[in-house]
Every structure is written in C-alpha cells, then in structure tokens.
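Written below as structure tokens is the structure these notes are about.
Heads up, one of the protein chains got dropped from this complex, but the rest are sitting where they should.
For reference, chains read A, B and C in written order, and residue numbers begin at 1 within each chain.
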Amino acid sequence: MIDLSDLKAVKEALRAQRIETPSWAFGNSGTRFKVFAQRGVPRSPEEKIADAATVHRFTGIAPSVALHIPWDRVDDYGALTRYAKDLGVEIGAINTNVFQDDDYKLGSVTNPDPGIRRKATDHLLEAISIMDATGSRDLKLWFSDGLNYPGQDDLRDRQDRLAEALRETYDRLGDHQRILLEYKLFEPAFYATDVPDWGTSYAHCVELGPKATVCIDTGHHAPGTNIEFIVAFLLRQGKLGAFDFNSRFYADDDLMAGAADPFQLFRIMYEIVRAGALDPSYGINFMLDQCHNIEAKIPAVIRSVLNVQEATAKALLVDRDALRAAQRAGDVLGANAVLMDAFNTDVRPLLAELRTEDGLDPDPVAAYHRSGYQQRIEAERADGQQAGWGA
Amino acid sequence: MIDLSDLKAVKEALRAQRIETPSWAFGNSGTRFKVFAQRGVPRSPEEKIADAATVHRFTGIAPSVALHIPWDRVDDYGALTRYAKDLGVEIGAINTNVFQDDDYKLGSVTNPDPGIRRKATDHLLEAISIMDATGSRDLKLWFSDGLNYPGQDDLRDRQDRLAEALRETYDRLGDHQRILLEYKLFEPAFYATDVPDWGTSYAHCVELGPKATVCIDTGHHAPGTNIEFIVAFLLRQGKLGAFDFNSRFYADDDLMAGAADPFQLFRIMYEIVRAGALDPSYGINFMLDQCHNIEAKIPAVIRSVLNVQEATAKALLVDRDALRAAQRAGDVLGANAVLMDAFNTDVRPLLAELRTEDGLDPDPVAAYHRSGYQQRIEAERADGQQAGWGA
Amino acid sequence: MIDLSDLKAVKEALRAQRIETPSWAFGNSGTRFKVFAQRGVPRSPEEKIADAATVHRFTGIAPSVALHIPWDRVDDYGALTRYAKDLGVEIGAINTNVFQDDDYKLGSVTNPDPGIRRKATDHLLEAISIMDATGSRDLKLWFSDGLNYPGQDDLRDRQDRLAEALRETYDRLGDHQRILLEYKLFEPAFYATDVPDWGTSYAHCVELGPKATVCIDTGHHAPGTNIEFIVAFLLRQGKLGAFDFNSRFYADDDLMAGAADPFQLFRIMYEIVRAGALDPSYGINFMLDQCHNIEAKIPAVIRSVLNVQEATAKALLVDRDALRAAQRAGDVLGANAVLMDAFNTDVRPLLAELRTEDGLDPDPVAAYHRSGYQQRIEAERADGQQAGWGA
Partner (left out) sequence: MIDLSDLKAVKEALRAQRIETPSWAFGNSGTRFKVFAQRGVPRSPEEKIADAATVHRFTGIAPSVALHIPWDRVDDYGALTRYAKDLGVEIGAINTNVFQDDDYKLGSVTNPDPGIRRKATDHLLEAISIMDATGSRDLKLWFSDGLNYPGQDDLRDRQDRLAEALRETYDRLGDHQRILLEYKLFEPAFYATDVPDWGTSYAHCVELGPKATVCIDTGHHAPGTNIEFIVAFLLRQGKLGAFDFNSRFYADDDLMAGAADPFQLFRIMYEIVRAGALDPSYGINFMLDQCHNIEAKIPAVIRSVLNVQEATAKALLVDRDALRAAQRAGDVLGANAVLMDAFNTDVRPLLAELRTEDGLDPDPVAAYHRSGYQQRIEAERADGQQAGWGA
C-alpha cells in the first residue's frame, strides 16, 4: 500500500489546486418535467456569488465563480467584480447563452438566417466586453445548435457558419483571453449537434489558433467513451483548456462530480497529475457545471468540490515509479494494482489534516451545516424572484 | 418483389387500423433549456381535441385522443366527451401526472412519506373517476419516481410502495377498464427509476391481474435494446396493452414516430401483424406520445400517423409463407430478403389509393396545408394562455 | 465516518462468504482476433481444479469451482469430485455448452430444426446426469441462440421452442437441483438473442417453477442499465439464483470483477447485504465468469475474489440505521453520504486482519507469488495441449 510517511509534496499540490464553481448551480434548476424550487435560493448574481464565496470559505480551494450571461447580467460588472473580491472570490469564466431567445429555435451561430447568426455572434462579442470588465480570462462557448430531424438543415453549411462566428469571436479576444469550446453529443438537439465531440471542438480550435482550447464536460459523451483518454490526448496536443465536472449515469444528468463513478474521476485526475497539469499555472480551468435539482445546493457544491479534491489526492498518491516499472515490464496486474492501491486508499484523514493545518474545518459539509448560513439565507431570501435558468 | 395484385386484405387491415393521438402533442413543449412557443397552439382541452379531430379528418385512422390530467382538467368530462364526439373523435386513454407537484420532488407513489403516497394514489383514483365519465378504457400510469443518487432511498422499499399503490388502483378499476403500466430507463430520475424496464412493468402486471398490461414507449430503452423482441415476447405472454410511439436517436427524444429509424418501426409493426394484433378488437392501444418542440405541431402529428401507417402497410406486405419457408429452411439471406422486400416497397401509392377510395385526400399533409385550418387557428388563438406542460 | 470499534459481526459475515470460481478462467481465452496462450495453463479438468483449489488456499472464500461441459468432460465425474474434495474444493455449478457444435449455427434449443433442438436438449439432460454424479446443485444455462439478421427466424416461435426445452430440462431436475437461467443482450448473436434481458429469464423462470432462478452476469446488459436495481427486484421476487461476476467497459468484456467500476460492485453487494442474502444458506451462488486474456490467470482470479470481498466488506460497513433515517427524512445528500462513507473506507486493513486471524496470509496475491506455485505449473505443464474454449 501507499507509503504515507512523506506527504509534503502531495499536500503542496493539493494546496495549489483550484476549482471554479458555477453561479447557476446555486439557482433553481430541473428537468423538462419540473423545476422544484428550494428555499434560500439566490435572487441575484450578488447572492449567487455570496454562495460561491461560502463554498470557498469552507473548502479553501474554490476561489472563483463562473458567470452565465444573461442569467447574471448586471449593469456594472466592475462593481460586481469588486463585490466578489470583497467576499474573497474572483469572477471566473464568462458563459454565453445563445439558446434561450425565441430567435434561436433553429440555431444561433449556425442558424440558416444570417440575421440571427449576427445577433448570436454579437452576444459572444458582448461577453468578451464583460470579460474586459471582470478581468476574466475564459470565454466559455457552448452551442445548443443542432438538428432534431435528418435533412432539417445542411450539416456542412452549419460548420461553415460556426467557423465564421468563432473566427470573429476569436479575433476580438484580448491578449490574455481565450475561448473554451465545449462539445456535447446531444440535447437539446436530438439528431445532430454542431459540436458533438472533442474532435469537432479540437479541429475548430486548431484552426482558430493558440487562444482556443477544448472544454471537456464529463457528462457530454456517448456511452462507453473513455474520457481520460481524451484528457490525455488533448494534454498531449496542448489543447485542453478546461473541465466542466459533473456526473452522469445515462445522459447529461449534471449530478455532483464523483457521484456516479468516482473511479472514473480518479482516472481523469491521474492524467492531469501525470501531465503536471494540476497547478493553476498550467492554465486548465477546473470548473464544476452541475444542477442540484433535488438536493440542497450549497452542500452539494461543497460535496462536489471535495469529491474532486479526494480524487486528486488519490491521483497524487499513485506511486508513479512503481507504475512506470510495471508498465514497462508488461506486468498488467502489477501496473493495475499500483493504480488501484492509490484509489483504494482512504484520503479523507489526509485531507482533514491538510484543512486543519490551513485553518479550515476538517469537515467542510458539517461545518457548513453548523454555520447557520443556510438558515440565514432561507430567512433573508424568502421573498422575491428566485434565480433559475429563465433569462 | 411483392406481388401487388391482390391487396384487398391488406387494405382491409389498414382500414381497421386505429392510432390514438395525445392531447399534449398539440400544446407547447420543449427541453429543460427552452420551450419555444408556436403560433396557433391550443389554449384549452377543447382546442386540443379540435386539433386531434383535424388530424383524424385528414388521416382517417386517428379517431381517439388521449388526455393528460391535470393538463386537460375540466369541470364536466361528460360535456368534453360529447364535444369530442361531435367533432368525430373519442376520448382515449387517461394519463396521470404525479410529477409536477412540489410534493413529488422525491417521488409520488414510492415517496418515503406516506402522506405524499396517499395524495399520489388519490390522483390515480381520481383519474379512474374521469374515465368513468369519459368512457375511457385505459388508465395510463407513468411514474417519474426514482433516485438521482445512490443511497438516496431504498430501492426495494420503493417497490413495495409501488405495488401497494398499484393494487389499490387496480382494485378500483371498472369491469371494462384497465391499467397500462409504462416503464422508462431514466429521466427525470437519473440514477434509478422505479419502473425502468419492461420486466419490472411485466412482473407488477402479472401480480396485479388480467386488467394490468404493459405499455411500450419506443423511446424509453437503453441503447441497443431490441424493441420488437419485447413486443413479440409480451404478445406471447398476453401482456402487451399499448404503445407510446415516438422516435429517439439518443434518449427519450420524443420525436415523430418513424423519423429516426423507419426500419425499426417496420419491424415492430411486423410483430404486431404476425401476432394478429393489429385489429382494434385485439385490444392494443396504438398511441403516439411525442413533443413537437421545433416543428409545426398538427402536420407533425399527421406525419407521425402516416409513418405508423406506412410501416404497417409494409408489414402487411411481408410474404409470410415465403418468410416461414425460408426460416424453416435455415436460409438466413433468403428470409432476410423476404422481410427487406416488403420494407423496400414504396407503399405510398397504395395508401394514396386507399385514401381516395375512402373519400380522403391522397396526401393528408398537403391537404392540411391547403385547408386553411392552420391560418384559422393562428388567428383565433392569438390571445390567451397557450397550453403546455405546466399544470 | 464508519465506527470500526465493533466489527465482529462484519467479520463473521465475511467469514461465511463464498465465491465460486470458473474452471475456464484458468484456461486460455481471447477474442475473435487472437487467443494468446500463457505458460502454465492447465491441460485437463484436474489441473483447472488444482488451480481453483490454489485460489481457495490463498483467499479462504472460494471453496467451489464451476465446470463447463464439454470443456471439462471426464469419464468418471465421481472420481473428479473426490479429486476436488481432496484438494479442498467442491464441484459447483455445471455449465452447459450448446454453441460450439456445427449443428448450432442457427441455434440450439431454439433452432428451427427439431432434430437439432433434440440434440441440444439432450445435452442439457446429460448435464443433469453429471450433476447427479458431482453432487452439484446448479445447472447453469446460457444460450447463444439468437439472430444476426431481421427476419432470419421467427422471434416468437423461438420462445415457444425455448419454453419447451426448458420445461423438459426442469422436469428432469432432482429435488435439490435447480436451473440458473442466464440472459445476455448480444453476442454471439448480434440482432436478437433469445434470452436478452432479465425480464425474459424471469418470465420463463416463473412459468417453470420454484427450481428455476435468474442468473445475473454483470457484463450482459445494455449501456446505462442499473444492475443493482435488477438485483434488488429479483431478490424481492425471490428469483435471484446466482451471479456471474466480471467487469465490462463496453460489451461483455469479461474482465476481472471490480476492475471497471468498483462503485457499482459495491452497490450490488449492498443490495445483497440489505436483503440478508450474503449467507450461503440464502441460496445465491456468487460465481465469477471471467476471461484473463492478457493477464496472469491465477493471480487475476485471486484479485477478482478479493475485489468482491472488498466490495462486500464495504457493503457490510454501511450504517444502515443512519441510512434509513436519512432516507425516511428525505435527506438526499445525507443518505448518499452514509453510503459513500462506507465505500470510501479502506477495508484492506480489516481484511488483512481477518485473514491473519484465520491463518491466511494477509496479502493473498503476494503470498501466491511467493509460493512457487506459478513456477511449478509452468515447469510441469510445459508440454501437452493447453485447455481453452475449444471443445
């Protein structure tokens, strides 16, 4: 089993880890069948940021929060940025939304109507202006564009339109800004999506240039897809820009990261560690993208952050010398055993110790429940319009 | 190829075919991301029925419409039934809805809270009362009940609760009434659903008794599932009660029947024909259950009815003597060729002829577009609250 | 976290656990592309049994070995049984093989040719005679029967033929014998299999009677299938007879149990523990069914046994009172956390302690490697015809 005697390097790596939370995880969400409202849900971008700051306060590794435009639209993004900073967090990625306007029924940047494409691209450019104001580095692009029926539109023409919009957006990026291009197999388009897989995203990013990178949402793949392979491959190509972490059993379920297949999350984080890509200086944005439809939202985000952290700790514990030796020797069982040894290790005591050393409560979920924050927001936010996916 | 010289029996079978349309297909629908409203959408159960009657007027084989409670709740179901009859259609299956009340966040009839289970079961009993008033035979039960996370509730306890609610409902059925128990692999519950597959539905139906049968929704299966096998098996067991036809490429996409895999629809209808189960007297309710999120709704329902009809016509054209002979001889290619010969036949001229003989327009979609109905409803229904999935 | 202070009951449960190993796991196996031979592979049923006994010697919980007829055909099954007993193991389930004779190209018990059906059923009856000689309780039936092409044969006729063969076989069973009816979604038949899912197996078993039960092979499901649901459901119905444990990432990969998704294996074992079905007296046969195509075979079987044991230990550590309380309270996160707490616990120290108490080496894999057994069989079995899947 793992030698736990010298864990200093592991702890340092864990201390440097950064996970970005999504503002929308704190708002109401649901399925096409029903959105179940919860008590204490934020009514404004500021309240979402306050919740994100709370997650950071208890976990210590979630110091930024992604915004979603227009859900988080405000008049003064500079003020919002300062508000966040005062609470101890930064504004992270800016997420665009070109799927909730009636005009986008048949697509946004790939719509057959050039006027609608113009409108959609203008929204992307607006998002970059917001980034200028917030100091954000990352423009996250997810397009719901696609087809429900064969023949509905021309698959190839849509790629031309997509490339054109991406190019215009790319050219608008500032020096320290970049595009994260997300892909998704299906939903809300059912027959074809215009960026269905990592290959499509990758090919566009290569053509765009160095400031365009792929974003892997862990829930956006076909059954049987080996996600850690994609991670390893994109790292090798220098084109992995970000993760949207979440869990899925079947489709894009957007459950808590690590909830459905903790072994998969560990394998993903191992590829990150193996590539030296965990440190923020490497440039990967490790984001959550989740919907807490039936469970309490803030504890669910805390739990998700901890799940990623635990998977990371296990990945850091892999005895890489032993692994490499077994791999080189063709020792299938031996190599697998080295990996499993780390996965089977209970890292919770180590992480509790780390937190204590850093002045955090060793059990962030319990600490949150004891803190009274939940009771307070349920009281303070009893009135008004709760935030959700509606524009 | 198929001998088209003596098609009298085929035409008679096609004349007897009945497809039930769903009231909710005429209302607005969408995904969790967006519901795109359409012009001319009904604002009341009566207007949905009028649209269903329009579909029947042009197709000639859609003489009943399923209701969904509470979406189609009215004060006087007798009056609604007469209204429908005056328009030439009957009220078909009554669909229950125990997934849109806030109480049902953690389940309805399988909820850990007995009070909520009581409320849910009462709704099922209420639906039977509505059936008494409408003269409906079929109570369709679909439960969104399930779990998003492992451990969230006890899988087996929930089966006990489900069985209890089903028993009470079953015992309330009148002599000529029956339960159609639908199953679904996932959504809106993501980790486990309480009736995930045909086996679960079948086992409960067998225990309930002869008035409980399985409803196959063609979009509710795991990838790779052979649906026509399930059809054939349930027919053999005498437990196939109904279909919810629709198409899917990935999940429960609810696209037009026959749009994603017309060959599959043909294979399903072949098993029906082979079992002599096409005729209404056999007792199978051939329903559509679809969402026309981006396409015009009434033409989409007409198209779907025609797709089922075309698949049926092809199934009726299978040379069953030749097929049986090839099967018995172990002639793999020969047997497959007999089936494919029917599938490859263009049955549209035959169906056009059939319609002309029966006083229908040979091209129902074109006839609808020429009829002015769409323009009229867009004008008449410009105001008011459009119907949708909201309660 | 789990209170490890009073683990006596957990240890007793673990001591009673029994896992059955398959004789064929010790022989050569592969894919359609290539069978890679390994050194030291058995050349006879006796040598396979010796390997199985070795696995038991190091793990302490694998005291029986399943045979596969005709791969393990011998002249004197009584002698083989005594041979096994002398080595400390018993003969377990008898597996039938009606897929490797040229006659079975188009099926065995469902073949359109009655003569071939007769031959196949006779093989099943012969297997019961072998059970009489070995004292085996379980007749495992897996049929490769199915279709590659639509129309190739009649789906429903094949069910009639299947039922007939099963009935004749069932009626031949002795008082203490039973049928384990396995299901499989696909392979080697690609379009349809005659027992594709648990529902089909269950329906046949119910009709056969109490001595027919379902066998769950964990690799035989469609993507996205919730296996623990099936476990829980069949336990409730009293129809779960056995497991074939193995791992799969995509199809029926037959990898080591617990290697692909250890969390899933834990959830399955939790349903067993929750139902009180772990003890051998309950009657479930926990078998492995694996192919060690590229890894060393005996260590792979040991590893698989340990993986099931570790999953079981974690399942036994679930705080069921706390779980039930959280479930009843509708505390989604709390209930999930109780389950995850057990899964995240490192049970290897506990199991090492258990083994030491019972006179076993705390690390069975290491002990095997130190034992010299592998070197010995590689030397002793250098000549002759290695066992594999060939008849």
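Before moving on, here are some points about what is shown:
In this section, a residue touches a chain if its C-beta (ideal position, glycine included) is under 8 Å from a C-beta of that chain, and two chains touch if they have at least 3 such contacts.
All of these numbers come straight from a predicted model, not from anything done at the bench.
Checked against the full complex, the candidates A:271, A:295, A:310 or A:361 give a single residue touching the omitted chain, namely A:271. Of C:46, C:113, C:157 or C:253, it is C:253 that touches the chain left out of the display. From the options A:186, A:243 or A:373, the residue with contact to the chain not on display is A:186. Considering the complete assembly, chain C touches the hidden chain via residues 29-34, 36-37, 99-100, 102, 104-106, 144, 148-150, 185-188, 190-191, 223, 248-251, 253, 255-256, 259-260, 293-295, 389. Not every partner is drawn; the one left out touches chain B at residues 1, 223-224, 226, 249-250, 259, 261-263, 294-296, 299-300, 303, 310, 332-333, 336-337, 343-346, 348, 365.
The chain not shown here touches chain A at positions 106, 112-113, 148-156, 159-160, 185-186, 191-192, 196-200, 202-203, 206, 221-226, 228-229, 232-233, 235-237, 263, 267, 271, 274-275, 323-324, 327-330, 332-333, 335-340.
By our rule, only the chains that are shown with their structure count from here on.
Looking at which positions face the partner, chain A and chain B present mostly the same ones, since more than half of the interface numbers are shared. Chain A and chain B have CA centres that are 38 Å apart.
Taken residue by residue, chain A touches two or more other chains at 223, 249-250, 259, 294-295, whereas all remaining positions touch fewer.
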